[in-house]
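Missing here is one protein chain; the remaining ones are kept as they sit in the complex.
Letters A and B mark the chains in the order given here, with residues in each chain numbered from 1 onward.
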Amino acid sequence: MINWEFIIGHLNYWFFIVLMMTGLYIVIAKGNLVKKVVGLNIFQTSVFMFYISIGKVIGGTAPIFPVDMKIDNNIVYSNPLPHVLILTAIVVGVATTSLALALIVRIREEYGTIEEDEIFIIEHELDSSNKTPNTYKENGHF
Amino acid sequence: MLFAFYVQFHGDYSPGGGFQAGVIMAVGIIIYGIVFDMEHAKKVLPPWFVHKMLAFGVLLYTFTGVISFFRGQNFLDYSALSRHSPTHGQHYGILIIELGVGITVSGVMIAIFYAFASRTSEINDAEW
Partner (left out) sequence: MLSGVFSLLSALLLITLDAVDVAFTEAAVGAGISIVLMLSTLTLTSRREKKSKNSNLIPLMIVIITGVTLTYGTLDMPNFGAADTPSQIHVAREYIKRTPEDIHIPNIVTAVLGSYRGYDTLGETAVIFTAGIGVLLILGRLSLRPRRRAKKIEKVL
């Protein structure tokens, strides 16, 4: 009664969903900002894998022709389009991750902590200690 | 480093291209910076040069696209780059833009590394 072909054909999607949910859980549940970035990275990788697995054709090979350009029409190539998208996305992902990490470093330097709840407390106290914008001006913030 | 250049210019024929070459190039400098010293690495590749690299790569890419305008083609249509045949133009075009991408990527990665590594650590040894 169980459709094994269906289950095996969809197993890859389910693996990526598990990976993605792991990332999502880390992003939501952890207070540490560095861990949040790690969670986002895991999430990102699962999306990459999902794309690449869509592009795969069973029995296909990597989308590169022979160097002498003698093309055999019987060879099946996997879909090159997801490869292109993900190739650029990986490098962009590193660049944006480093931007996030740079922000975290600055936050640490300003606030002395990278825990989310402590930052909230400090922000709150800062707000309540300077209620009027004039005091900001006097301290040279504008 | 040599491997980076191989990857860069051989990208037409085997896996590889500007993105990978840029990253490998940057890794070369980064490992040099870790093994020796930041000061040594900065002597090899000074920060001002890296900052120029960032912008130069994007400019090279855009400029390649703009050349096609003057040849009466669409933006980034490399067929305009060669007078003999469109496929040659495509070859040159891809080579040049991959070079632009490679320069930008390696510039960005090295600049990021310099920025992070130049910060003095506020952490005390006891915490490690």
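Going forward, contacts are C-beta pairs under 8 Å (C-beta built on N, C-alpha and C of every residue); 3 or more make two chains touch, one makes a residue touch a chain.
Keep in mind the model is a prediction, meaning the values are calculated, not measured.
Asker: Mind listing the chain B residues that contact the chain we can't see here?
Answerer: 11-17, 19-20, 23-24, 26-27, 30-31, 34, 47, 51, 54-55, 57-58, 61-62, 65, 75-76, 78, 86-87, 90-91, 93-94, 97-98, 100-101, 104-105, 107-109, 111-119, 121-123, 127-128
Asker: Quickly run down the residues of chain A that touch the omitted chain.
Answerer: 5-6, 8-14, 17-18, 20-21, 24-25, 28-32, 34-35, 38, 41-42, 45, 48-49, 52-67, 69, 71, 76-92, 94-99, 101-106, 108-115, 117-118, 122, 125-126, 129, 139-141
By our rule, only the chains that are shown with their structure count from here on.
Asker: What is the distance, in whole Å, between the centres of chain A and chain B, each centre taken as the mean of its C-alpha atoms?
Answerer: 23
Asker: In their shared complex, at which residues does chain A touch chain B?
Answerer: Spelled out, the residues of chain A in touch with chain B are 62, 64, 67, 87-88, 90-91, 94-95, 98, 101-102, 105, 108-109.
Asker: Sort out for me which residues of chain B touch chain A in the complex.
Answerer: For chain B paired with chain A, touching residues are 13-15, 17, 19, 22-23, 105, 108-109, 112, 115-116, 119, 122.
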